[in-house]
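These notes are about the structure you will find just below.
Apart from one protein chain that is not included, each protein chain of the complex appears where it belongs.
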Amino acid sequence: MTTISDPPKASFQLSMLIYDTRFRSYTFQFIALILLMLLLGYLGANLMRNLSDQGQNISFRFLQEPANYDINQRPIAYDSQSSHLRASIVGVLNTLIVAFLGCLTATVLGVVAGVLRLSPNWLVRKLMAVYVEAFRNVPVLIWILIIFTVMTAVMPAPSAFRGENATASMLFDAVAFTNRGVYVPAPVWGEGSMVVVLTFLASIVGVFAYRRYATRLLYETGRLLPMGWPSLAILFVPSILVHFVMGQPVTLDYPALKGFNFGGGLHIRGSLIALWFALAIYTGAFIAENVRAGIQAVSRGQTEAAASLGLRPNRIMNLVILPQALRVIIPPLISQYLNLTKNSSLAIAVGYMDVTGTLGGITLNQTGRAIECVLLLMLFYLTISLAISAVMNVYNKSIALKER
Amino acid sequence: MNKTVFLGALTVAGLAAGASAAATLDDVKARGKLNCGVTTGLAGFAAPDANGVWEGFDVAVCRAVAAAVLSDANAVEFVPTTGKTRFTALASGEIDMLSRNTTWTFSRDTDLKFDFAGINYYDGQGFLVPKALGVSSAKELDGATVCIQTGTTTELNLADFFRANNISYEPVPIETNAEGQQQYVAGACDAYTTDASGLASTRAAFENPADHVILPEIISKEPLGPLVRHGDNEWGDIVRWTLNALISAEELGITSANVAELASAPGGNPEVNRLLGTEGNLGEMMGLDNEWAKRAIAAVGNYGEVFEKNIGEKTPIGLSRGLNAQWTDGGLLYSPPFR
Partner (left out) sequence: MSRDNIAFVRTHMLPESPPPAAERGAVKWLRENLFSSVGNTVLTLVAAYVVIMLVVSSAPWFYNGIWDSPSLSACREMLDGRTGACFAVLTERWNQLLFGFKYPPALYWRPTLAFVLLFVALAPVLFYRYMPRGLLILTGLYPFIAYWLIWGGSLMVPVFALLGVLAGALVYRRMLTVSAGVAVLAGIVAAMVVWWAAGRVTPSLADVMALQPVASRDMGGFMINLMLGVICVSLSLPFGILLALGRQSSMPIIKWICVVFIEFIRGVPLITLLFVANVVLAYFLPPGTTFDLILRVIIMITMFASAYIAEVIRGGLAALPRGQYEAADSLGLDYAQAMQFVILPQALKISIPGIVNVAVGLFKDTTLVSIISMFDIVGMIRGPILASTEWNGVYWELFGFACVLFFITCYGISQYSQWLERELRTDHR
């Protein structure tokens, strides 16, 4: 209630704290602050009392102590004598691995499904709708468990590959699907492989350079260079040539039956696969909807205008629709990445040793330091999500600048 | 607005919890129920039967304490806990005692601030493997995939064992025994490791128990026992001596069948008399009445009866007494005297 007449100045009354709009906000903020302090103080006091009652304290010294447990998937050197801190770092890396793989796969799936949902083909459209609805409406935890069950209960055991009357066989003698995961050939970086890797990296740069050049040529002179096969050629041919010139430094280590399991090769564990695919398929369904919404957000007139200029359908998509749709697609896409990363904490349901499994799981159990572990766990996820938010803000700013 | 369901529930919870104070015994008496933490399900040790009634070796300890304190062996609220939640549940007072095949270790006793009230089962960690694997010793498990329950001491023992023998393995961490069983049956791991008693119990639940063997190596000492919070010694005493009463009862020949008769009048053995309250006032010293032990024994039977009923050789679990025989029979069970 705003007053038009000047309020009397000198006489400040206590009731003005409530009735006067000028002071009221201060009163509220003050009360809110006091209440917050009281709440925090209350919780803190309880915490202190509980801890002292149980003779415990808050201390992060346990991070330096040996963890005493083993982890199956170790991106960095780790054994049971390493510290809890190192175990946590292994967990963090495992989280990042599954998040990275998941985001990549989810994007591919989502873009394909999203574009196909708008396909003129009725059957494909409906099939994609079924995919999107089925996966969006069922909890991701159930999908993780289902894929994990497929991995453990349906796949053959390594022993099925053994002996004369083996019931299972390896794909191309190189890939083995077992109920302990998938064994694929692993690259072995021999002497001189650095050169091959560098060549490959250079080729990637080369591809981008070529595409830029081709685009510029198109805009400036109207000459059209082919894009597809030269890119592929630039990407692979030099590396393969260098590989043979250097005397094949990069070899493949094929998995082979050894003892109880397969030895050699790269072991992608069932838990990783379950988590990776479930997260990718689930998030892919959401991304498909974002992509569809993004494409539909580009007005039909744009398609028609492009068509009237004589562009072919795939060029309309690439040159007109997608660049505009991306602006709408990318912000929700990034938040889907964030969701996927957070959902990767469900690793604990299938025993994948991510940070929730090591720091929030075994370390917590073995040391009993629940508060410290959960706190560190939250800090980790908070850091990741704030970092992703920061990236998103930068992106939003960058597209906002281009707006006319 | 549904806000009130929550607030209403909060009020109810607040009312229920309001009376809580330091002395566990008073709490339990006031509540009329003993909150006892057990596993989420391990056949023979603690598992709900088809009607949801909890049964098992660890459950019997809870029931004995409830009988001693509350005169009703059924006045127990069983709280299923996992390896992760059990200690927090006890520390926070959600449960009054934990009877969940928990290994007595130094750090749990000192660092985690719990008091072990005794040992009700002397166990050791073993390995369960399918016969088809053709393994006769744990030392042959080089490179094997091993399923293991996380948050237990077995996880640490396993790491130690393989490191000491300089062989490698692939741990597959699982959360509950049920999951471990599924993974093992599906062949996702070559071996399943946990306490030997747990392995026997797990194997008993298999369709063809005979296809699986428990390897001879016992790689650790696992003294399992009930535990309570540090600092409430009166309550700790009650749990400790209830367990001892069950053990002594077997030694002294008191069974659930004859306990009523023995307790009706002082008999020839003074220790029996003291235990059953016909002589002296041991119960009062603990803040209970003198018939506490009689009720506990009448409710669940003596240690031997509990063992035979739940995990003994006649049950599907089929464990022999072994280390868990009375000291007079060459075992380790040795209750301090009731005096």
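Which chain is which? They are A and B, in the order written, and residues in each are numbered from 1.
As a working rule, a residue touches a chain if its C-beta (ideal position, glycine included) is under 8 Å from a C-beta of that chain, and two chains touch if they have at least 3 such contacts.
What you are looking at is a predicted structure, and each value in this text was computed from that prediction instead of being measured.
Undergrad: Give me the visible chains that the unshown chain touches, in label order.
TA: A, B
Undergrad: Please identify which residue in A:Glu65, A:Glu133, A:Asp173 or A:Glu304 touches the non-displayed chain.
TA: A:Glu133
Undergrad: Per the definition of touch given earlier, which of A:Leu38, A:Leu171, A:Ala305 or A:Met378 contacts the omitted chain?
TA: A:Met378
Undergrad: Across the whole complex, list the residues on subunit A that are touched by the chain not included here.
TA: 1-2, 18-19, 24-25, 28-29, 31-33, 36, 43, 46-47, 49-51, 53, 119-124, 127, 133-134, 136-142, 145-146, 149, 153, 342-343, 345-346, 348-349, 356, 360, 364, 370-371, 374, 377-378, 381-382, 384-386
Undergrad: Spell out the interface residues on subunit B facing the chain that's missing from view.
TA: Touching the missing chain: residues 1-17, 20-22, 27, 40-41, 48, 52, 77, 79-82, 84-85, 88, 91-94, 175-179, 181-182, 185, 205-207.
Definition applied: only the chains that are shown with their structure count from here on.
Undergrad: Between subunit A and subunit B, what is the separation of their C-alpha centroids in Å?
TA: 43
Undergrad: Flag every residue of subunit A that touches subunit B in the complex, lowest number first.
TA: That would be residues 50, 53-56, 68-72, 79-81, 152-153, 157, 159, 179-180, 258-261, 263, 270-271, 348-349, 351, 353, 357, 361-362, 364-366, 368, 370 of subunit A.
Undergrad: Give the list of subunit B residues in touch with subunit A in this complex.
TA: 83-84, 87-88, 91-92, 111-113, 132-133, 141-145, 150-152, 155-156, 158-160, 162-163, 169-175, 182-183, 186-190, 229-231
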